[in-house]
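Every protein chain except one is present and positioned as in the full complex.
As written, the chains take the letters A, B, C, D, E, F and G, and residue 1 is the first residue of each chain.
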């Protein structure tokens, strides 16, 4: 079924089809429409699910953890400060190995208050053990949300997963999308270590160094397995529904002399910049990084790349750009742009490419040197 | 004055000398001795300071922010889940440009509960805009705490700062240390944007994209200035008190064929491993990374290095090792060890060096491959 | 690609109007996107909406620089905002106003959406809601059909007054 | 470097004993470190403390593998823990026990610290506290002076019963 | 002149901080001086502090909420459709 | 046999989970059967559930807290210094 | 009315919705507090009402802080002023969400520590700033964007929660009675320790009534007894003027409900429950006034 929907609506539609048992969420701009839509689905009896109107995001995640541990499919959505307020429980969810699925609408962090898109909220959760993916279109939001339940809940993964979408520029943007009949694509929820009174055990008690170390190693083991699960799930999705997703989305990459690397909506608009540059005779390409955890194994050694970073680690560098430096032998031109919803057009992106200085960092639009 | 003290005591003694106006803190193992000691100082009237026995760490940081904004020197201490529970307010403190000083006793994260040393708690705050430093001896804890107030409060910095010490292995370890007469080394507290009813302004209101972006750029600008302030403060400290600190501590590095790189107590014990390896004829050296934010500019291109990581980013890699990869052209052997207090001796470290496989990752003591 | 910029104030229905417009275009077999930019999320604050209509998928998220059409739901906004900024040479303007308005070098169309909304009692918390009548007026402009516009409205609102308002605005726009 | 491992249970004072010992050694002009390893931070749970004494700064934080001396504050712990593990050839053992104890190939010294603590009424929440008497006993062993031990104790505790207990233990250890 | 360095968002108090909110109006209050007995209730209740002691509405800022008209015990204030 | 994969810390219930806590004792309870009238209060109050219905103390686990002795209305339980 | 200072600490004009009664109340709060005041604002409508950077309508220092953190932030400020020996009004102006939900813990902690500050909860009975989702303070039966068929749980009783902390002063107020509010803020600020004012603030878009009715709705809340104005100083309770009549002969509750769109789906049972809870509260108050239990 084809319809036109916002990114937030795309999330809600996917959740409706995944039929979670428990949703616990707290409103925050620009995520509110998601929870409101889910509340409406429940009120209209289209979704049979327990909605817990928690008093904070910390509790939202705690409730999802508790519910998941009893063997329930769970979902929550948040953004920005809501995500930060969950931080402790994000770590907990991963360590507890509960496959909670979350939509995070990327937004900047206060102070000053700022409700617009930025990736620092999600980046700042990069050590929590969550799978993270960034979508760039409403269709992709919807498709990825559907896959998220299957990936996170896979026996080989059993880690929570966060689907990111840019605040306003995707959450509130309407685009055409196709709703699919998911059929058995998302298997019923099953958690091998769900609470069972017939076999009572204590979850997460005090754990000595060596055992603790092994459980942490197991989390990383599952992260690594998730690469395969993701690949298989995305392949199956392509087979069944005809849309193909990979760790990254490549556009005109093959013969490109220079690559624009970005995430989220910037990564999509970069394709337009590529078209523009090609028209000017610059052989550009675009590489949109979809998966952030596990971080893709990119083969960019020796390539000329321009990374646009919508999130920053103060005293270190752009998070995407530094991640690429760490994982491949590239020396990117690191452009910091779009924090707090700063407007960046494909013209600007084309400029970044033209003006690139490999190995340097540039804060877009800031006059004095940073 | 020479005495023997634990790491926690070292923190408390430095705080006593820095004479904060407001301390707001919440107990958590293994930090408790710090707050208890400060409470005792106050009760004994050795410290004239408002101690706020908050009901959580989120509130501890909020109270420090509020107090600092009015022009008060503030201090808090925490660890592990306490630090995680502060996460939102850590971001806030940095954005609000309040130079709160904090001691964080590094400890692993639940579940399972684990009270022993690990760096993931602090690493997981690496995008919050805090300066971070890791100490390796009681003396260094004390000295660095003293310098922290001066550095964070410097007009060119005005960012909050976290001093890290390993849980138990440093916080509870007694070592000899020298207490110094600080004199005017720590200037009186002064905050250019302190609240002033004669010139009322609104702090941190809704801020549009472009202005927001500029304030973020200013945070990074201050991070960069902090490198100089740190260098000067450490130089001044050395001049006045005779102990020299730098971004990193080098041991037998000059002629070394292979370098052990680590942080915290591991970084100190690595020197013993170096001695051992040298006796065996292996020309090893040790590089202990002290500063983590701003991250030091290491010149390790082409060097053979073994990085011991006491903190991990699932789906990515050891945080220290990846940071080194991102900032220098090195291809380290990445050893993940000591999470959750896992015991790692200098013999083990020597083994890491002997068995190193550049570019590979190794989880110490885990049989099956991760 | 046809690009439309809508200027309004929080509470007037600009965001919804943009969404309805994109929906109507989509129903007409086009690709369309609609995205808002709020200054602050509050009644009264200026809001800009961007609608793009195209024959191929649209990959642009940034704001429209050179609109083909500018819609002004709140003429008073013109004191604060340059509504002509970037408007294409000869690009049209639709203004919510009972009176005609002259703007050099641009065709200007007007329609009293406020009046229509008030007449239909489409008022929420004291503010007339202009989204559905606007859609009618834009249908008159021709790039979506009235049928598609009404279908989009029906999908979102059950209250028939909205249809009525759209139809009236369709009729009243001084094309 | 002289390395000492102390086995105790939470609440008995093993951690404090180790700290006092390091302090006393430090007062004697040595470098010293003391560090604990708790299983769980709770009364009754086994605790191990590591004390190192040296002429040069100590850079080792990991546990002592080959102690020169093992101290056992709670003999019952020997059911659960191998107190001899890694003990150097001929390394000594000090045991809190009213009775002598034989361990092959190792000199074993005993002293009834519990009895001394009870006699001095050094009991907290039902458990006798053994740290200060132990320090007296260890002074007898010779690597810290009794004066330094008493000074360390006085610095931490104001109650003179602790001094008393240490002195008695100094006397009573069957060296 | 070198501007003072701005490290964080600090807003200065100023009239019209949120713009000329008068433009939000759909209806505008009109006082009938004949009926008005200067009771001051409209002044008390105007959320915008847009009414002076002399019952002058500051139309640059009046948002047209209609509270003054609603609360006027003398029905001396009418809300009329704004002409633009 | 391949062990089930352990993903997280799950503890199994087992007697003596915290070890033989009997070794914590400094004093040990001793029942004087002559005085005991089987009122069962010691059983009720023993935090360790270490006293059987027949007033037998399970000395593997009794921590020697002394509550049984303190609460015994007949003073039938004495705490005596543990010999080790 | 003569005693209310003419000086305004809110410059024309805020970005509050037209007819916003909470921004009206803030005028009187600041008049009562005067310039030696720091206003602490967690995320809420007031974060926006104050104006967008670089301009603000407020003429006292405003410290914006994270949603959950207002009372804790105020604790730090109050401690600092205490250390400095400065007299300063530290006032939290927080919505119901920032008070009874995500801000409750910090509030309770600050009150337990007897922090010297005033916490004002302006209660628009929903999360206004994010578009009127349910809060703990939303009354039974009210439609919000997350309770599209009406809330099924009663309003959280924050007054009794705060009362449990035995503050030296606490009061209810309603934006329809600015003089009463002014007086209460004055009194609160004259007392040492942790003070609380719970201020009912009708909200046109949230409660779904026309903007001009903000005062009318507030008065109806009081006249029907749905909202009772009182103050409690050092434990002893006093009913405020406007509520005295209502305590005797309240208007029918329906008058208050039917004027608001948000109650359009309320069931008869729920109305009875609301009515019952009003009656119970009134009885409890009467009972206490007649024979103070504590």
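The definition used in the following text is that a contact is a pair of C-beta atoms (placed from the backbone, for glycine too) under 8 Å apart; a residue touches a chain by one contact, two chains touch by 3 or more.
Bear in mind that the values here come from a model prediction, so they are computed numbers and not experimental data.
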Which of the displayed chains are touched by the chain that has been omitted? A, B, D, F, G
Quick one: say which of A:15, A:63 or A:105 touches the chain that got left out. A:63
Go through chain B and note every residue touching the omitted chain. 26-29, 32, 35-36, 39-40, 43, 53, 55-56, 81, 85, 110-113
Would you write out the residues of chain A that touch the absent chain, in ascending order? 21-22, 24, 48-50, 52-56, 58-60, 62-72, 74, 88-89, 92, 195-197, 200-208, 211
Can you list where chain G touches the absent chain? 68, 100-102, 104-105, 108-109, 112-114, 136, 153-154, 156-161, 163-166, 280, 283-284, 287-288, 291, 293-294
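One rule holds in what follows: only the chains that are shown with their structure count from here on.
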Contact-pair count is greater, between A-E and C-G, for C-G
Centroid spacing, where centroids are CA-atom means, of chain A and chain F in whole angstrom: 53
Distance from chain G to chain A - Cα centre to Cα centre, in angstrom: 39
For chain E, residue numbers touching 2 or more other chains are 8-13, 18-21, 24, 63, 65-66
Per-residue multi-chain contacts in chain G, two or more chains: 15-16, 18-19, 47-48, 50-54, 56, 58-59, 62, 64-66, 68, 129-131, 204, 210-212
Looking at the whole structure, which two-chain pairs count as touching? A-B, A-C, A-E, A-F, A-G, B-D, B-E, B-F, B-G, C-E, C-G, D-F, E-G
